[in-house]
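The complex is shown incomplete by one protein chain, all other protein chains being positioned as in the whole.
Showing subunit A:
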Amino acid sequence: MQFQTFSSPHTDRPNSVDKVMLQVILALLPGVLAMTWYFGPGVLINIVIATLSAVAFEALVLKLRKRPVMPTLHDLSAVVTAILFAIAVPPLLPWWLTVIGMAFAIIMVKQLYGGLGYNPFNPAMAAYVLLLISWPIPMTSWLPPAVLSTNPLDFMQIVSAIFTGSPPTGLEWDAITMATPLDGMRTNLDQGQMISEISQSPVWGDFGGLGWEWVGNWFLMGGLWLIYKRTITWHIPLAFFAGLTGLAMITFLFDPESYPFALFHVFSGGAILGAFFIATDPVTACTTRKGQLIYGVAIGMLVYIIRTWGGYPDAVAFAVLLLNMAAPTIDYYTRPQVFGHGDNHG
């Protein structure tokens, strides 16, 4: 048996893109399974459609750009974009909307700017916003969690709803879809109800919507694992939650009957997914430590502001895109000082 010796340094290989992307996919798994448990196999079908179309568009553009196809497909970045997009959209989204979203994400947002590493905006979130602005009704028709559903759909009904774009026979869209907890809370508050009244409804769990908070929990597990594996650092998620809960606590203490408790905002909508998996995208986020803290706090605060006073029920995608735009400027002003170049001591 031969023992090969290598010269120093004896460290592990640095993280490659393939490895990072694979870890992100693994970390998403528990949350994806929880979503499937609560919202049915439509989640998985969306992931399959999105992944297939993302990989196909990536291959197509790389061919047009006369770049090698296989190395880029192999790095799994298109797959991560596809999964993040597919779990952000409603489980019964018609298939052609998923395909349009992926075409926009991969062709316009990613490859036209030069491919992985050059895109200023998060492709999955840009595609989500494109669809939300263009087709608001299918993009906000969520299924209720399975435990609450009065008309549970079987697998074939879900497949047919996704591929034909029409509800199962004998049912109306209104009978099988429900507003998300964030949307419901907003609508009820706008109608002048108190939070103590609203929370009587069976759709609420301990902090957020029933089912939703558990999905959030499992994404939290995955996110903490990513921090443990040092794939991401704690700066952006922690700053995100600080910004979100900070503003939420102030308004909650000011008027607890009109502004929900801070943890409601953490466990509702895309907050946890956004904090660990979307805002931390290494390409589009800030790179300096101080910049990452500013970036995270700003996203968290924007999420709260848009959710509470803006025009849309959830805001993670908008907040992330706005801060993507600001990231280069934040980086510019937070660059660490080079040793020996300070001007405050002679």
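The rule is simple: contacts are C-beta pairs under 8 Å (C-beta built on N, C-alpha and C of every residue); 3 or more make two chains touch, one makes a residue touch a chain; residues count from 1.
Heads up, the rule we're going with is that contacts and distances are computed from a predicted model.
Asks: There's a gap in the complex where one chain should be. From "Beta-lysine 5,6-aminomutase beta subunit", "Ion-translocating oxidoreductase complex subunit E", "Sugar ABC transporter substrate-binding protein" or "Phenylpropionate dioxygenase, large terminal subunit", what does UniProt name that chain?
Replies: "Ion-translocating oxidoreductase complex subunit E"
Asks: Using the document's definition of touch, tell me which of A:Val17, A:Ala56, A:Val69 or A:Met108 contacts the absent chain.
Replies: Of these options, the touching residue for the absent chain is A:Met108.
Asks: In the complete assembly, which of A:Ala34, A:Val55 or A:Leu130 touches the absent chain?
Replies: A:Leu130
Asks: For review purposes, identify every residue of subunit A that touches the missing chain, sorted by number.
Replies: Residues touching the hidden chain, for subunit A, are 100, 108, 130, 133-136.
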